[in-house]
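Dropping the structure in here first, questions after.
For this view, one protein chain was removed and the others were kept in their places.
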Amino acid sequence: MLGRTRRSGLLSNRILVGQRAPESPEMRIALFVPCYIDQLKPAIGLAALDVLETFGFEVDFPEAQTCCGQAFLTAGETRAADRLFDRYLDVFDDFDQIVALSGSCAATIRRHLPSRRASSRAEGVAGRTLEFSEFLVENGVATRNLGRFPHRVGLHSNCHALRELRLGTASEIREPERMDPARRLLSSIRELQLVDLTRPDECCGFGGIFSIEEEAVSCRMGLDRLADHRLANAEVITSTDVSCLFQLAGLADKAGFEFRAMHLAELLAESLANVIRESSREFDPSSRDVGASQEGMDRTDGSR
Amino acid sequence: MTDARTEIFRRLEAARPPASARPAQWSAPPMPIDEMATLRDRLSDAGGSLQIAQREDWTERIVWPVPVSGIAHVYSSVAGVSNKGVGISALTDHDLECLDLCVLSADFAVVENGAVWHRPKSPRERAAALLATHLMIVVDAAELVPTLHHAYSRIGSEAASFGWFLCGPSKTADIEQALVLGAHGPCTMSLILLRD
Partner (left out) sequence: MGHVDRAREFVADADRTGWHDRALWFVRTKRDRAADLVPDWEALRERASEIKRFALGQLPELWCEFEENAIRAGAVVHWARDGHEHNEIIARLLQERRIERVVKSKSMLTEECGLNPHLEACGIEVVDTDLGERIVQLRNESPSHIVMPAIHLRRGEIGELFAEKMGSPPGLDDPTELTAIARRDLRDRFLRAQAGLTGINFAVAETGGFVVVTNEGNADLGTALPKLHIASVGLEKIIPRQADLAVFLRLLARSATGQAITAYTSHFRGPRPPSPDPQELHIVVVDNGRSHLLGRPAFREALACIRCGACLNTCPVYRRSGGHSYGATVPGPIGSVLETSRDPATHAELPHACSLCGSCSDVCPVRIPLHHQLLAFRGELARAGHQRRSRRAALGLIGWLFARPSGYRWLGRSGRFLARRLPTARLNALVSPWTRQRALPEIPEASFRELYARRRAAENDR
């Protein structure tokens, strides 16, 4: 049984942020919510829904979904992973696009599912699974008004998004640079200062069960990442993967470092909410005078 | 009981992967525009130095790693630099241990990495190049190739028993990554390009 969303949530007013309808309204889009977002960080799922709806995407949440199988695959439990892959195929087969709220889950589906469950159906569904920021950029969202987020932000590059999905160019590779969609989106947000890190794509040390089994090395890796962000005076650390954020936020909290760890969806939602709040103050629905704030927001590059 | 060779070939045959195509011809990148600067930089990275001089009077013009007149032992296979001391009198290659300077000529230099291709005329020459404190190599300035691909085209699959690429002096960074020149072999290496 599939769930369908209606226009709801904080960012539902399309007019306020000057959006236009997506190119292909018949596209059936499903949201894949990773198990740890579902169970531990539901706010990220809601934020992602809000952002997608704000930009005019009608998104389904098929309730029969459970887990992409990544943790089992990386633990070497391939049978368990295969069963979850099969379930994923059954649940998402019908959809034109599947938006996954995690770079590592999207990578597991795109890279590993087709090699383990080889079939044209598997290739099809896997190929239609996109990571959240990837989906947004491919559907033209980067050129729209992405709101305002006046903070110093460190982007933690998720290894699987980078090296499996090739969303961006890894620092090891010598090729013309392909911009990472998360970076692209962040660069388009007004007043957001994206900081430079000394090691732009070193691993945070989560790695699934690795974080538990090799706890000492895992934590040292994460603490080194945090030191890099501190050196750059980041106030916020963002990523397209919540597991990286669990690692970094977990270490930061215990060590007493002050960071906000935000999934990209949460950051975007807050950024958009900032401009909506402002425009609500000034926006008079009865007036024909559009007003400066409204004009500013209609510019597609989001600048004033 | 099978011998090792037979057994190994049997194992290799049993484990043979599917055949894959022999890779096609490779087109190597061209000579960089600033070939001399590139050569100088790469050689300098390797701890060596480059000098360019006229063939007619190079021995008087170049900066020597050590004043030739002041040293006792020189091995040279280059016209214009004479052998001295053990360079003349060595009975065995081991006698070259106290060699101060070795001067050789090499076939060509490789611009992308600063190396020269050298075929020692004799085992003695190879030993001299390794045991001398200072090594100097002379190459015709017209004999530059862009990359190793071009180098191997020139070298072919020749029958010589020994040849080497030499780039800079002997060195090591095995102690805390600190570069030290003169690990076991020469402490300095000078490349002299001769123009007509």
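As written, the chains take the letters A and B, and residue 1 is the first residue of each chain.
One rule holds in what follows: a residue touches a chain if its C-beta (ideal position, glycine included) is under 8 Å from a C-beta of that chain, and two chains touch if they have at least 3 such contacts.
These numbers come from a predicted model, not from an experiment.
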- Among B:42, B:73 or B:134, which one is in touch with the chain left out? B:42
- Note on the structure: Of A:93, A:138, A:191 or A:213, the residue touching the omitted chain is A:213
- Query: Can you list where chain B touches the absent chain?
  - Reply: 3-5, 7-9, 11-23, 26, 28-29, 42, 45-46, 92-94, 97, 110, 112-115, 122-124, 126-127, 130-131, 147-149, 151-153, 155-157, 159-178, 180, 182-185
- Query: So that we can see where the missing chain sits, which residues of chain A does it touch?
  - Reply: 3-6, 8-9, 33, 35, 37-46, 49, 61, 63-67, 69, 72-81, 83-84, 87, 159-160, 162-164, 170-175, 199, 201-203, 205-224, 246-247, 249-251, 253-255
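Everything below uses one rule, namely that only the chains that are shown with their structure count from here on.
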- Message: As a quick test, compute the distance in whole Å between the mean CA positions of chain A and chain B.
- Response: 54
